[in-house]
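Removed from the display is one protein chain of the complex; every other protein chain stays in position.
Showing chain A:
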Amino acid sequence: MSKKCYRFFGGLLSAQENWLNKMAAMGYRLIRTEKLLYEFQKCSPGEVEYRIDFIAEKSAEKAKEYHDLLEELGYRVFFKNINLNYSVGKVHWRPWAEKGGRIASNATTFNRELLIVEKSRDGKPFELHTTYEDKAGYCANLRDPWFMLFVLFGVLGLVQRSALLLTLGAIALIPVFLYQIQILKFKQDAKTKEW
């Protein structure tokens, strides 16, 4: 018997991670995901744990390579969309991706922006990013799309003189600030310690 849940977390990655870990603690492990769907199977409570990794800045090839490495390390890995978008054949430009932007299409990481990584609990800590430098870099990857949203809404809001768009732009600044605080903290730590 599988259990189906419908949830949408959007950019709230830690909320999604916490929810999956709560499900795992109650004895449900993920077996399948779709846009809104999470399908679970019974397992013993706390048998597995989850981490979410944001990979939208990676090329299709790198995302695949990273996915394969995770599987090689013994993790179970699911691709997950971060947004809701039901269009087909859509092409997205991601100016915040590595090396001056990247075009994301259905063939690449579009709708596959997240990895849900499952590890069997073995008493060892489960972190995907362990050095301060890497943590800071990862947070920057998370920050940059929000910053682009801020710029986009800000410019459109000014051009259209729309208070709504400007408000959305201001809201996009909140995660930018939160991630920036983390980045500064990690960089501070990195001054004296590697991990």
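The rule is short, and it goes like this: a contact is a pair of C-beta atoms (placed from the backbone, for glycine too) under 8 Å apart; a residue touches a chain by one contact, two chains touch by 3 or more; residues count from 1.
Just so we're on the same page, contacts and distances are computed from a predicted model.
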By UniProt, of "Tripartite tricarboxylate transporter permease", "Helix-turn-helix transcriptional regulator", "2-oxoacid:ferredoxin oxidoreductase subunit beta" or "Heme chaperone HemW", the chain left out is "Helix-turn-helix transcriptional regulator"
Missing-chain contact, candidates A:M23, A:V48 or A:L70, resolves to A:L70
It is residues of chain A that touch the chain not shown, namely 53, 62, 65-66, 68-75, 117, 124-125, 127-131, 133-134, 137-138, 194-195
